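These notes are about the structure you will find just below.
All protein chains of the complex are present and in place, except for one that has been dropped.
For clarity, chains are labelled A, B, C, D and E in written order, and residue numbers in each chain start from 1.
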Amino acid sequence: MFRRALFVGRFQPFHKGHLYAVQHILKEAEELIIVIGSAEKSHELDNPFTAGERMEMIRRALRSAGIDPSRYLLVPVPDVQAHTTWVSQVVAYTPHFDVVYTNQALTRRLFLESGYEVREIPLYRREEYSATEIRRRILEGEDWRGLVPKEVWDFIRGIKGDERVRDLARTDKAEGALGG
Amino acid sequence: MFRRALFVGRFQPFHKGHLYAVQHILKEAEELIIVIGSAEKSHELDNPFTAGERMEMIRRALRSAGIDPSRYLLVPVPDVQAHTTWVSQVVAYTPHFDVVYTNQALTRRLFLESGYEVREIPLYRREEYSATEIRRRILEGEDWRGLVPKEVWDFIRGIKGDERVRDLARTDKAEGALGG
Amino acid sequence: MFRRALFVGRFQPFHKGHLYAVQHILKEAEELIIVIGSAEKSHELDNPFTAGERMEMIRRALRSAGIDPSRYLLVPVPDVQAHTTWVSQVVAYTPHFDVVYTNQALTRRLFLESGYEVREIPLYRREEYSATEIRRRILEGEDWRGLVPKEVWDFIRGIKGDERVRDLARTDKAEGALGG
Amino acid sequence: MFRRALFVGRFQPFHKGHLYAVQHILKEAEELIIVIGSAEKSHELDNPFTAGERMEMIRRALRSAGIDPSRYLLVPVPDVQAHTTWVSQVVAYTPHFDVVYTNQALTRRLFLESGYEVREIPLYRREEYSATEIRRRILEGEDWRGLVPKEVWDFIRGIKGDERVRDLARTDKAEGALGG
Amino acid sequence: MFRRALFVGRFQPFHKGHLYAVQHILKEAEELIIVIGSAEKSHELDNPFTAGERMEMIRRALRSAGIDPSRYLLVPVPDVQAHTTWVSQVVAYTPHFDVVYTNQALTRRLFLESGYEVREIPLYRREEYSATEIRRRILEGEDWRGLVPKEVWDFIRGIKGDERVRDLARTDKAEGALGG
Partner (left out) sequence: MFRRALFVGRFQPFHKGHLYAVQHILKEAEELIIVIGSAEKSHELDNPFTAGERMEMIRRALRSAGIDPSRYLLVPVPDVQAHTTWVSQVVAYTPHFDVVYTNQALTRRLFLESGYEVREIPLYRREEYSATEIRRRILEGEDWRGLVPKEVWDFIRGIKGDERVRDLARTDKAEGALGG
């Protein structure tokens, strides 16, 4: 059993695949640091939610899933200009950790090059449980309710986050109008 | 009648649609702050002109249209890293204003969320009066003379701005050559 | 009773005055967001500890003081270039909050100007319970043990944080040597 | 007679010495670009006012002094990281100019090295007409009314700018308290 | 004969076309400054190698080609936010130079506008000797050995740079997975 694991994501939004990953890691580590990456970004089509909103949705989902709040930490980490300094940025923003869980090739490579143990996360229905797929469904008015924990659905609807995603898409298309 | 209105654009370049918008707003507000957005950008295919060049073309066009120079202010505002801090950036760079005019969904949303009154601008021949369309015509050698005030046409031609746009496009295409 | 309060500090390091403040606020609010300000800074004489180290010391101190982990959130927030955009940066990094607790005149002013309710924290032995005083004592080899919770003392000693503070001071003085 | 002159300052705040400088330059140049430097800064002891507030006070003072609004332009320009790129930043943010007026040794040197003509401004009562002296008087509660145009005095009092300066000083001194 | 020439590239990676360019310029100039542009970038699909890695591969290739190390200088220069300040950034990072060699339209334009003499480089088999083409071949598993100097091939293979390029591509495609 590891003392403390790290799990990095952008969580735009937090979905059921993320929740299963958290539950999986907490079987192998006493504590888990969940890094909310690209923390400075929001109100973009690929990054609609603020770090604070993502923190809120994750917290509600984990609470509802009965996960002990003393076993995980949420840490927003902004991007750095250069990929080579990103690992040291994560290290500076987080308490000490012993292992990194990721399925991303670049994240894996960067932590491995810095000497960390890196583990894969068993994927579960990855075609559907994908933030890209969820944002696409929101945008095109398709059903995305089943892909996220109920608390995330309620939260996003409560802040009219689905309207925001569609506004962001409209702005991109209308770039040639008066604002352009 | 509003005391002071805000109008945000990139003005790459300033065209007749922008001029009509200024004239429209000045019927509803005593003074107008024209924010030249993305002020730090230039020499890019989507942002060919510097903030200073855009200031010059707007000033000449408004003078020629007989608009009283005491009734408007031109304020270049650079972008910020995060959309959520952009409204406070605009507020810091400008004198006090009471209303925002915009047709952009994101600008509208951000100012509304910050508690400002936001108004739409009646569009006039928006297919043509579009900076994107003008840059496309410059690039492909089509006629764009009628889409901008005469002073803007003269100014851009005087600084060989049309050549610059075509150079910028060549650079993008030639990326694989020696510089790449 | 407030739903959720915000408390901003740099916590270089977290001391007993901070702990009393947290306990005071949790009597007036259901939940507390503790913002770890200047998160990007460390290894400076005024900012010796990383955001991750500060997070670790605060977490240990609050756990030892018996504070329910579901009632507070630790959020590192990096500085922004301009003071006027700082409030919106904090808002973007944190879940929704209803009230701000601070004794700092500038923090108070910035949140008040943005329309937030701001409350003072009753100070307790503020001459001693001061991060500046603690860093001074570490630097000059005086006793600082009683000024911080026991867990903070243990943690800083464990990472040789007191040696780091003295190294940082030596670097400043030796600026004229080879590195200069 | 020059076609267009440039005059750079931080205007924290705009005082009578600045006003005399503007009037002097407008005898030697048809138009004047007034660059509001360090535009991104505010709420600091040396930079209390936002670019927008400085723009407002300058505009009111020049209007009251009867200066034709078509003869000057106010342009806020943010700092750059490196002094060597600052001249090109100013050039990018402003319309074309032919001469630079400054009494600052560094500004003079940077523009001269870039090939610009640089002229001195005859100083008038420079011991008193100094932004540093005015901020000092505000801070210490001394009389500063006679050092700025009446409109600037009214504006700063109207936004409680003198209280802000004193708050900023308190924050610096109280650094060792809870926020520290 | 020029005293000192400047040659700007990203060298992702350094290929035979670059080597021929260096040899050509050294016939017309006593010394050559090779600027490694976008120095801060690496681990991106278009910028896979760090500035240090690029420096290493260029140095080995030039040594092997028998070029006198006292006749050239390698200078990594990071990007700036705005194109208009880029020339002054290059000037600040490099010793004095008399002429610029480039085939890029934008680089040519920016240096010409700043008053520098700019020369073209005779191209040699430019379809093949292209960094874009080499990265494409690495990505798709095609043969790229003949397009770079032998030392560059050995170096990139030695650091498993070809694997890195393919990892970077996988990350982009997998964006919708857990990390997304």
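FYI, a residue touches a chain if its C-beta (ideal position, glycine included) is under 8 Å from a C-beta of that chain, and two chains touch if they have at least 3 such contacts.
Computed from a prediction, not measured in an experiment: that's the story for all the values here.
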| item | value |
| --- | --- |
| Touching partners, among the displayed chains, of the absent chain | A, C, D, E |
| Of E:45, E:74, E:118 or E:139, the residue in touch with the unshown chain | E:74 |
| Which residue of D:34, D:131, D:148 or D:169 touches the chain not shown here | D:131 |
| Contacts of chain E with the absent chain, listed as residue ranges | 39-40, 42, 50-53, 55-56, 59, 63, 69-70, 73-78, 91-96 |
| Where the missing chain touches chain C, by residue | 40-44, 50, 164, 167-168, 170-171, 174-180 |
| Residue ranges of chain D at the interface with the undisplayed chain | 8-10, 12, 17-18, 21, 81-84, 102-110, 121, 123, 126, 130-133 |
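Criterion: only the chains that are shown with their structure count from here on.
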| item | value |
| --- | --- |
| Each chain counted as touching chain B and chain D at once | C, E |
| Equivalent interface to B-C, taken from D-E, B-D or A-B so that over half of the residue contact pairs match | D-E |
| Distance from chain E to chain D - Cα centre to Cα centre, in angstrom | 43 |
| Chain A and chain C: spacing of chain centres that average the CA atoms, whole Å | 26 |
| Shared-contact residues (touching 2 or more other chains) in chain A | 40, 42, 50 |
| Pairs of chains, among all present, that meet the touch criterion | A-B, A-C, A-E, B-C, B-D, B-E, C-D, D-E |
